[in-house]
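First the structure, which I've put down as structure tokens, then a few questions once you've had a look.
One chain of protein is taken out of this complex; the other chains stay put.
Chain lettering (A and B) follows the sequence in which the chains are written, and residue indices restart at 1 in each chain.
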Amino acid sequence: MLLEGLARLGRSGLGVLARLGRGHQLLGAMLLGVGELLRRPRLLIVQIFNVGVLSILIIVVSGLFVGMVLGLQGYYVLSQFGAAESLGVMVAASLVRELGPVVTALLVAGRAGSALTAEIGLMKATEQLSGLEMMAVDPVRRILTPRFFGGVIAMPLLAAMFSAVGVLGGYFVGVGLLGVDAGSYWSQMQSKVDFDQDIVNGVIKSVVFGVVVTWIALFQGYDAVPTSEGVSRATTRSVVHGALAVLGLDFVLTALMFGD
Amino acid sequence: MTENASAGDLRSQSDDIIVKIRGLSFRRGRLVVFDQVDMDIRRGEVTAVMGPSGTGKTTLLKLITGQLRPDAGTIEVDGESVHALERSALYRLRRRMGMLFQSGALLTDLSVFDNVAYPLREHTNLPPSMLRKLVLLKLEAVGLRGARDLMPNELSGGMARRVALARAIALDPDLVLYDEPFTGQDPISKGMLVTLIRHLNDAVGLTSILVSHDVAETAQIADQMYVISHGEVIAQGPPAAIAADGSAWVRQFMDGLPDGPVHFHYEAPALVDDLLARRVR
């Protein structure tokens, strides 16, 4: 009984290790494919379209509402301390540092990540990947690498749009509805939000999230059991693992960047 | 008798062997898929590998094309040992092989034309007008020139398989591997595929390896047949010789008898014991 339990634990541990190994192998192979990708930019453009352009609507709408909520909530808290002029700082800092990169990554994991996993998993299940391999075309370089870099490039741009729209949303609510002074909304923001500390770090975060979310999504598809059940499980795992990885990494990155 | 015939003595008269398999062993987990299998596939012939479902026929094709690695043994294709090749050399070798997958494996986001053009676009620098002509010729060969603008999801199973065949021969390979080409096809498309495979083989001078469990269709076109079961070759030779084979196993397979050496029932304790067992699992 005990031995059986230990053996099961060992097996699953080995399974996790093996999967981690395969995942890193895949990441390495995709990174090595960048040279070939540069010679065929059209492949990359299509993938930026799939991840980026098709996500714009959800990103802009979410960003607007998150910014508006921040404006409302921030105003009620700050006005208790007579510091409603700092609303701009609060909205901008929380968007640029945290909410922009994190919420964008979560939305992309849900919208584009799951689609990537399902696409790759189905291509595997329908032998399209093997078919490519038999045509002497490397499916990692031809299919996975463009999707990977498409995600990595699109993510920081989407996050920037999210934050920018959010700041405007906060402005509409704070200045337009609640009567915060427009001048102090912007000037306080500008004096307190630091380019190196906040903007650059936010962009770094979203690049890291872009790598992690697309990598997880592609790997889950590529490693999926090639049946309809296997693909559906892989799609779920892709979103769950992607979201957990984003939140966990966000803590680590925040501690490294702002925790001195 | 035939059960123990080794590959060597039957094939010794011919030296034009394109695929040479020696001592091939492959395990999947604890399951032994192949155990010391020898095979020779002669150039210009249609060789069929037959056996019941689950005997690893598809695995054999994946081993020959280097998608899987054997636990022991060697596979030589045209003198090159497949599993000793560098990646780039393996890819070069694969350009000389075409494979027809069971599902067709067409790229679902490309039209029929683009699917057939795909390997040409990947591996050659043909001008568009030349490429178009080549693709149309390949499609004509499978009788689907008129379907060039359809998407894969608009094709019937048989048509998809024929498009996949056009794609497999797009680069004019030396060797075409067919994975269960007849499975799930209606009699008409079966007939079409049978003639197509034979015709292509003879007209273009291909070598064909055909993996199937459809006895009648396969026997019609094969020059040589291998029957495998439980990881071993249990019969080989021209279809007529196999059909005349007396061994119980080959008889059961060729004649499609429900019970015989291969049991209808999966291994289980006696029915009465099972039904009377008190512990319910």
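Quick notes on this one:
By definition in this document, contacts are C-beta pairs under 8 Å (C-beta built on N, C-alpha and C of every residue); 3 or more make two chains touch, one makes a residue touch a chain.
Basically, contacts and distances are computed from a predicted model.
In the listed set "protein-glutamate O-methyltransferase", "Outer membrane lipid asymmetry maintenance protein MlaD", "Sodium:proton antiporter" or "Oxidoreductase", the entry agreeing with the UniProt name of the missing subunit chain is "Outer membrane lipid asymmetry maintenance protein MlaD". Every visible chain touched by the undisplayed chain in the complete complex is listed here: A. Shown as candidates are A:29, A:69 or A:199; the residue that touches the absent chain is A:199. Which of A:66, A:92 or A:253 touches the hidden chain is settled by the complete complex: it is A:92. Here one chain is not drawn; of A:164, A:178 or A:257, the residue touching it is A:164. Only one of A:12, A:25, A:73 or A:190 touches the absent chain when the whole complex is considered: A:190. On the side of subunit A, the interface with the absent chain consists of residues 42, 45-46, 48-49, 52-53, 56, 92, 96, 154, 156-158, 160-161, 163-165, 167, 186, 189-195, 198-199, 202-203, using the contact rule stated above.
Operating definition for what follows: only the chains that are shown with their structure count from here on.
Chain geometry summary: the mean Cα position of subunit A and that of subunit B are 43 Å apart.
Contact residues of subunit A toward subunit B in the complex are 123, 126-128, 130-138. Per the touch definition, subunit B reaches subunit A in the complex via residues 62, 65, 67, 91-92, 94-95, 97-99, 101-103, 105-108, 118-119, 122-123, 164, 167-168, 171.
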